[in-house]
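All protein chains of the complex are present and in place, except for one that has been dropped.
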Amino acid sequence: MTTPSTDTDEAATSRPAAATEDGTTGAPLLQVRNLRKSFGGITAVDGATFDVDRGTITGLIGPNGAGKSTTFDLVTGVQTPDSGQVIFDGTDTTGWRPHRSANRGLVRTFQIARELDEMTVLENAMLAPRGQLGEQLWRAVLPGVRDEVVKQEERLREQAWETLEFLELDHLAEEYAGGLSGGQRKLLELARVLMLEPEMILLDEPLAGVNPTLETKLLERLHALRDDGYTFLLVEHDMDVIMNHCEPVIVLHQGSVLVEGPPEQVKSDDRVLEAYLGEDV
Amino acid sequence: MATGTDTSSLAAFVRERPFGIALAVLVAVLFVDLFRKLGAGGITVADLAGFLKDGTVLGLSLGLAGIGLAMTYSILNFANFAHGDYITIGGVAGWIATFLVSGLGSAELESLALLTASSRTLGVSVATAPVAIVVGLLVAVVLTAAMALLIDRLVFRPMRGQRGISLLIASVGVALAVRYLLVFTLQSGPRGLTAGPATPSWDLAVGSGTVTVTAHELTLAALAVALMLGTHVLLRYTTFGTAMRAMADNEDLAQVSGIPTERVIRTTWLLGAGLTGAAGFLIALERGALTTSFGWQLLLLVFAAVILGGIGSVYGAMVGGLVIGLASRLSLVWLPESFIIVAAFVVMIVILLVRPEGLLGGVTTV
Partner (left out) sequence: MSARLDGPLAAATEWFDGRSDAALLLMLAAGLYALFTLVSLVLGYDLGGIVNTLRRITFLSAIYAMLVLALNLQWGYTGLFNLGVAGFMAIGVYTMGMLSTAPTTSPPGLGLPLPVGIAGGVLAAALVGTVASLPALRLRGDYLAIVTLAFSEIVRLTYRSPVFETFSVGGVSLGTGGSTGMSLPTNPIRMLFYENPQEVTSPPSAFGEAVFGTFEAIGVRAPVVEGTAYAIVLLVFVAGVYGLLRRVGNSPFGRVLKAIREDETVASALGKDTRLFKIKVFALGCGLMGLAAILWRIGGLASTEDFRPITTFYVFVALIIGGAGSNTGSVMGGAVFASLLFEGPNFVRRVATQYFDVGFGQTPNTIFEAVGPLASLDLTPLLAYTLSDVNVSALRLVLLGVVLVYLIQNRPEGLLGHRTETAASVDLGERPGGEER
């Protein structure tokens, strides 16, 4: 895939920097420090601390209730942590509301694909890009000024088509998102976050409900995007996917990080086995 | 857009509760001012006692009228905008019965059935026509419950599971249809119900003045408290109550665990609307008059009471009712009379902003 052309200076400067040849990447893109969140008496995330390096597909696994989804919520601002820090690309983004994190280049998808049912696939894709002039009311309306908006919309439309092609959704462009299958919804969700041209994407079970053929394709795309400089943090239940596609792998257990390392190391770690033995693997 | 640095957690604490902090300050200032006014003679102790009594009576009316709304709100998850008109139905149906019982033979049937007979001539009060009043109360309960079931069958049942807003809109339709059918049959215009001279009342000496309490105010207060306690016991200690609470918590789960949801819904309407009918009858008794829109005019205050108490809580509705009732009457200390209702609404909006989950924390205590 060719990287979609950028529209604004802001987006241009925030383009992901490709990983260096030897795999060392300088400062981590995302630093999570001592995150804590409890609901009533239950502590969902209990001092989670980990890094995500640039240009990686980092896997985040853990038994049910380990706090993976809550961690995602805390990192992207859907929920506010009780304590701890989230540092993204050198900026402390702790407690930022989701839209602010997203505009900074940190976006997430949802475990259950949340499509905007009564919008078409193309509208869904065109919603996401940052820096849209026409999101300002006066620009959307005033004659003259509006011409700029129309020009930008034409560019975005082209970009949306390219992204949909890349994910093989282009034949569905004019369908309502509500009519898509589960797998197609997952793809659309990915298309949407790609249109935002973020630096880092948090994927919450992107393969759940996706058929094997599509799954292979989706994983290929992820690698292609990683090679383009995107960084991924991936929550997934399918161990094969994690072990074959993620590097490194972080294991959460009872709200904190149990093990972190390359897949082979994680696989052979007794503590991980123990944690998972608490339930059926 | 916003690129400012992040604020500290203390600032965040204040920022998240600006309304709460402002409200606490305001209430404190008002209390100080109240005592200043009492000391300076701006108002007398008797005035204040009168406001408190009126506020309590209004509060108990709202609380009683709110129980039914709280029950259906928690079970069916929608704000029933027709609830006010259920109150009216209770008042109208009950009082037609009372008029018929007390006046048959002495007045024209038609004037009794349309509530146009002279209340002075009929001379109804708890003291002079207790039987007629009891009959009226029972008729109010039965007819309101029956009508609520009929409307549920026609309107709400086909819409089970739909979004709360759709049901809310349907209930607005029901409200309009019910109210204006009443106008069509009865014609609008206020109806006098009780005879002032026939109603026992007592002047209590308070400070340098007096506060008057009527037998009808006492009847309303006593029955409201009794009915609320009875409802509480019923919901706390019967299988129906357990089933209802389970459904309010999680309908799907309740259904899976074998609770007959439709039957629970029916019983909820029956009980809730019955209480609403009683409330309508008693409010009309206490006021001594009714109109075809008196329930509708109470609706927002009842909503305020229910939301304030935390939806689904019987005690909450009672507490919420008292807060709203007292707030609106006590506002007379500072505001002219035309702002009584405004004050109550402002209290509701402010509390909703500070504690959207209600005063009692949104726990369905029942």
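Letters A and B mark the chains as written, and numbering starts fresh at 1 in each.
Criterion: a contact is a pair of C-beta atoms (placed from the backbone, for glycine too) under 8 Å apart; a residue touches a chain by one contact, two chains touch by 3 or more.
What you are looking at is a predicted structure, and each value in this text was computed from that prediction instead of being measured.
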item	value
Among shown chains, those touching the left-out chain	A, B
Hidden partner chain, touching residue among A:33, A:157 or A:237	A:157
Which of B:75, B:243, B:264 or B:304 contacts the chain that the document leaves out	B:304
Per the touch definition above, residue among A:102, A:167, A:180 or A:275 touching the missing chain	A:102
Residues belonging to chain A that touch the chain removed from view	76, 78, 97-100, 102-103, 107-108, 110, 114, 116-120, 122-123, 126-128, 130, 132-137, 140-141, 146, 149-150, 153-154, 157-158, 161, 171, 173-174, 192-193, 196
Positions on chain B where the hidden chain makes contact	1, 78-79, 110, 113-114, 155, 158-159, 164-166, 168-170, 172-181, 183-188, 300, 303-304, 307, 336, 338-339, 341-342, 345-346, 348-349, 352-353, 356
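Note that only the chains that are shown with their structure count from here on.
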item	value
Mean-CA-position distance for chain B and chain A (Å)	50
